[in-house]
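Since the structure comes first, as structure tokens, the remarks are kept for the end.
Every protein chain but one is kept in place in this view of the complex.
Naming follows writing order (A, B and C), and every chain is counted from residue 1.
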């Protein structure tokens, strides 16, 4: 459903072109200082406007509706809403199944009642709620530093050239984002089913466009031998010589950095000609998508990835006896 | 915790060298035919004995304790237990943190009270419960075919030679397993947080040794353009020309095959010399591991991967209104 | 936490004197017609203004923020917010632990960070969210009729005189509300822990001021013999001669009416003189409560009781395979 977490639980709601998007955060301890400014930094990191991102720019001012009093969390659920102001619904008037998007599945799953405007509830705009919850989650896991960054675009580390090429061709391009969480206590994660990898990956795959995740040496591990892969413990803190495990053994943090990478597919919305069906099952060819899009959605992923990582770790932190 | 699923929920328990391992399956509809023979096939696929797998061979006879009456599920919780018979605990007498294993984190997380014998609750032996639940889950999603197989060992498709080399060197080797679920209805998966990828990956990372997962073109997507990656719909069933999405858009099944691959790290237990610490924080060097181990644990993953996929899909199936 | 339900899940948020109160409803099937008018009837039933209820009258206009499009549910989470407009915070400036209220426990549990204004998150005003969710839940269980009414105030069926006496004495008075749900299918409820009684009582005790619940003949059962209490089945529909079980056997609906009664304590807020402590642990005597209060909060319970009953039954309905 639209909630995630056990003891630190976020519930997300909203549609791209509806009244607002928002999130309700339950299980936040009382006494954490939160001012409006706390949200600004990460919200602006998520914003579009840079090359390769959509020109749809919204003020994205978070309105706190509950759970914060005198600039501190109260222990009651925190609801934060962001109004949708810059919605150009005419772009989406005709319901055609945009290639790569959820339009087709949404139409079928919800029996024709889905809000189709801008992807409705499936829109990437909902990640704004994740970023807001992430700001609070980062304060809960406050000694842990979480940092995500793009490490590859279109298979290359020359990001600019890859993006320029995509823009020139009315096309889009994928990328890889790496996230490192450092200063990790030993013992986060719960066997059997709530391993750190399970909980983080569950949260990560809620971010639209993510198609893969790997921890530590990840898919490279499949080519390695045990002697190469085993991380030898060097002192009683649990520090290891190498970190092929990505800081996790048996699903539990071992005190070394949590490291993982995610694969971000190229933005599905492209201006280049494609073909598809519309709601009446008529073939539409050529299909040309009008609207404002990100040439490389991976560019906007890092702050969202940090947010869901913080949310996942905050939940695991609050599960300890 | 040790439960997974909302409407079809499995709860796993047991230790490698304790009385038994088992699983309780809640939410199974009544009237599904289950005989002892139903379990045999998948349990024997999981068994060791082949080259590259541990010589620890146990009868692994499942005992149904509840929930099945007159060879049919009753709707009440099904508990199935498998006794541990072939436990050579003397192999594990001294508590040394075996490299790559959970011994260190288990000791710290559980404050010295963990059962250390054979990895205790962290042992791969617990996957027997997953296989048992998978047998039932496969019957629930009965029109869906789920098939997993090894596609690469040690970076190569010449599996024999990769395994032989590992055995010769007292070493181990990793591999990649691919799972394909076909004949999928449109509409499984729940936004925002219970996307098919989220739910499957959550379950998959509970299998020991898995370090990465990718859906459809996965990490390759990160190198692709939108024009290459977008799967064009060709008819009203939702069939697409290509299947880069791995059968999932916006977290929801689109009717095409669900395809994903997992990276399996090399078995941590190897006979080759390593170094580590023991429980008293003394350096142990050289450290030589005695016991019975799999040279390539990936060989035993396919049936377990099918099982957790079936469990995840059964849960999603039972969430529809 | 602040969520209730498995497949039909409501998450409540807000404070009495904060920006707004609201609720998010997840798991609502698509295609249910909802207009603003749908909410009006039950919201106005909950409203104060009648004799025995607080003169705090607010417009209580529900604003739908998500999940409804073209006057139909979309299948996405529905968030409805009601602004707080008539908040007279000066009434609550000094933090004194009002007798019978949650002020003391809230202060301690949330380490001094609770929002104390009007009871904050503990306020009966939050039941507005329940009523809103109840309107939708009633549509989900649409063939079931749910009707609650006061059957006793202050131990008497002469409600007026009991209330008048309480008002004259600057006092308050308790009451009993009965709820009957009819046209019930056989088979709602889940063993072992989600019996109909368990799920309804869980929801009911979230309504402030409820101190007891009994199903069917309830506490009277404790005085009865088996011959008196057993309801004999008269036909294959499951209809029984008597309904001492309140429509529930073994936690499962048997097709007869679900009948239960709740005890509502007298409103804690009274103008009569009492004594208490303040936040600094100083004795305050006499303590006189200023503000606007209900002389008999039971008067406002029926519509809320119907709402939580509908919410509980909607959740149970959506759990069937």
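By definition in this document, contacts are C-beta pairs under 8 Å (C-beta built on N, C-alpha and C of every residue); 3 or more make two chains touch, one makes a residue touch a chain.
What you see is a predicted model; the values in this text were computed from it and never measured.
Annotation: of B:79, B:256 or B:269, B:79 touches the absent chain (contact as defined above).
Listed residues C:52, C:134 or C:216: the one in touch with the omitted chain is C:216. Note on the undisplayed chain: of the listed residues C:31, C:238 or C:291, the one touching it is C:238. Residues of chain A that touch the chain left out of view are 6-7, 27, 29, 76, 191, 318-319, 321. Summarising the interface, chain C meets the missing chain with residues 1-4, 12, 97, 99-102, 104-106, 108-109, 119, 121-122, 126, 152-155, 166, 169, 171-176, 186-187, 190-195, 197-199, 201-206, 208, 210-233, 235-236, 238, 244-246, 249-254, 263-270, 272, 274-277, 281, 298. Even with one chain removed from view, chain B keeps its contact list with that chain: residues 1-3, 9, 11-15, 18-22, 24, 26-27, 30-31, 63-67, 69, 72-79, 81, 109-115, 120-121.
The rule we apply is simple: only the chains that are shown with their structure count from here on.
In this assembly, the C-alpha centroid of chain B lies 44 Å from the C-alpha centroid of chain C.
Centroids built from CA atoms put chain B at 26 Å from chain A. Chain C has its Cα centroid 37 Å from the Cα centroid of chain A.
Within chain A, residues 1-3, 12, 109, 121 each touch two or more of the remaining chains.
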